[in-house]
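Structure in structure tokens, see below.
Just one protein chain is left out here, and the rest sit where they should.
Then we have subunit A:
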């Protein structure tokens, strides 16, 4: 018997209608590999075509129905069997019957709710995908297509600075300040550390960004801490009255927005950890939570328009025309 008779008698693939124009983003998979996926936002329609291609044309394909599903699910790594689906939509494409030739089916999931951002973490994964299935008696033929969802926010109305005095009695008193409590992913943390009392021999000071992924509930809560960034802000021994500035650009680090109690299954939170190290390698630290949010790309479009105006002033008109045309295209 040839091996081919053990394989699938048909192939399915899913193609989106806006595959040419829709933006793709990189997303890390569980094994750390990075791949590109189509980017969707909450409320957007997901539409396309399912192509069922018969491997041996002429041979009929009997089936128990053809359908396509749009699924959003949370998978906890320690509980792989149970997928928690928070979005589950299905469209039937064909009633049970048989296909005599390859066929294409249109589908549309209109204004789909996508309440959470796609996330692949240390102990949990939240993903959205389309799954097209040709049901059969013995084994189904199916194909999954992952998409990535980003959740956007706008500048928060209230964004107070964080300012606090901390220390060890009679040994070390500092006042730290960060300009905001909520930062977007391409923001800059501007702050300062003011020394009120220094009776220890400090060698250097750094600021770390810690990501804490929390999974599980009740007595089975598990925290996974990951230091995303370590940034030295001072080298040497400060004295009373010195003010050390902080300027930390977030765009260089791989971070997600803060996720709080997603579907009651997991959280991803970020903390700034201020660490002072003395001459004997003793560490003194203060952790402070910050909220991260994702800003939409609308600003970038207006910037390219600004760039085209700038080009008009400094370059020849030919390149300016090209820049303007490009800006118009992006804006439309």
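The rule is short, and it goes like this: contacts are C-beta pairs under 8 Å (C-beta built on N, C-alpha and C of every residue); 3 or more make two chains touch, one makes a residue touch a chain; residues count from 1.
Throughout what follows, contacts and distances are computed from a predicted model.
**Student:** With one chain of the assembly withheld, which option in "RCC1 domain-containing protein 1", "Ubiquinone biosynthesis protein", "Serine palmitoyltransferase small subunit B" or "PX domain-containing protein" matches that chain's UniProt protein name?
**Tutor:** Checked against "RCC1 domain-containing protein 1", "Ubiquinone biosynthesis protein", "Serine palmitoyltransferase small subunit B" or "PX domain-containing protein": the hidden chain maps to "PX domain-containing protein".
**Student:** From the list A:201, A:230 or A:260, which touches the chain that is not on show?
**Tutor:** If we include the chain that is not displayed, A:201 is the one touching it.
**Student:** Among A:133, A:179 or A:214, exactly one should touch the missing chain; which is it?
**Tutor:** If we include the chain that is not displayed, A:179 is the one touching it.
**Student:** Which subunit A residues would touch the chain omitted from the figure, given the whole complex?
**Tutor:** Touch set of subunit A with respect to the missing chain: 155, 168, 170-172, 177, 179, 187-188, 190-192, 194, 197-201, 237, 239-243, 245, 247, 278-280, 282, 299, 302-303, 306.
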